[in-house]
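Partial view: only certain chains, each at its native spot in the assembly.
Chain nomenclature is as follows: A and B, assigned in order of appearance, with residue numbering initiated at 1 for each chain independently.
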Amino acid sequence: MPYADIVTALAILQFVWFGVQVSQARGKYGVHAPAVTGNEVFDRYFRVQQNTLELLIAFIPGLYLFGHYFNPLWGAGLGVVYLIGRQIYSMSYVKDPKSRGAGFGLSVLPTLILLLSGLIGAVMRLAGH
Amino acid sequence: MPYADIVTALAILQFVWFGVQVSQARGKYGVHAPAVTGNEVFDRYFRVQQNTLELLIAFIPGLYLFGHYFNPLWGAGLGVVYLIGRQIYSMSYVKDPKSRGAGFGLSVLPTLILLLSGLIGAVMRLAGH
């Protein structure tokens, strides 16, 4: 499934990028390892990365389940929405945590659609449809 | 492997549900983003979610390795034990962190069985058995 593979790799690279930003924020705001708190702006970068990790564990399996039981190209389309949503989430969270809702929804929603569709597809397959 | 796919989707949805509970606890106990500490009960909900994330990265690959080298249906059976164990873990941890042992074991044990069996299966395949 090259479509799902490409979106997976891009989603992980986006996550790696959020990690680079956390690392840069460590230097900029003087939060030295092993500490992960101590500065409010650093905390925002860190939470963006952590929340994205929590979402990736749902997004990646969802993408392959959807691609397997339905359509890899449509799955990749939902994946592009996720990628854009996460980018908006990251930028708005760092600016003001209270404004993170839109980007959050735009990345969580496609993840849930992929996952629930995949679940339905697998159950239907078992039921012989 | 529809059996493994269904259990994977359910395990992720359970994790999403733990995330919803963290979000609700944020409001209830006044822990506002980007903070992730500040109230003992909130901390419990948050640790349940984080510990489940740590376990999912082992459980999902283990489920597919076991299903591939041994039996997808038996793998799914161990997966159901995991799902019940995590539910017990979540409820007991929130009530009293000291009581989390049973649910912890009941979800970690099937995960380790899946993973170690998968490792053994892959080594045996390479060895030509």
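Some points to look at:
By definition in this document, a contact is a pair of C-beta atoms (placed from the backbone, for glycine too) under 8 Å apart; a residue touches a chain by one contact, two chains touch by 3 or more.
Computed from a predicted structure; not experimentally measured.
What's in place is 2 chains of the same protein, and the file's complete complex has 3 copies in all.
In this text, only the chains that are shown with their structure count from here on.
Chain centres here are Cα means. That of subunit A falls 19 Å from that of subunit B.
Chain contact summary for the complex, subunit A toward subunit B: residues 40, 43-44, 46-47, 53-54, 57-58, 61-62, 65, 68-69, 93, 97, 100, 112, 115-116, 118-119, 122-123, 125-126.
Interface residues of subunit B facing subunit A in the complex, by the touch rule stated above, are 2-3, 5-6, 8-10, 12-13, 15-16, 19, 32-36, 49, 53, 56-57, 60.
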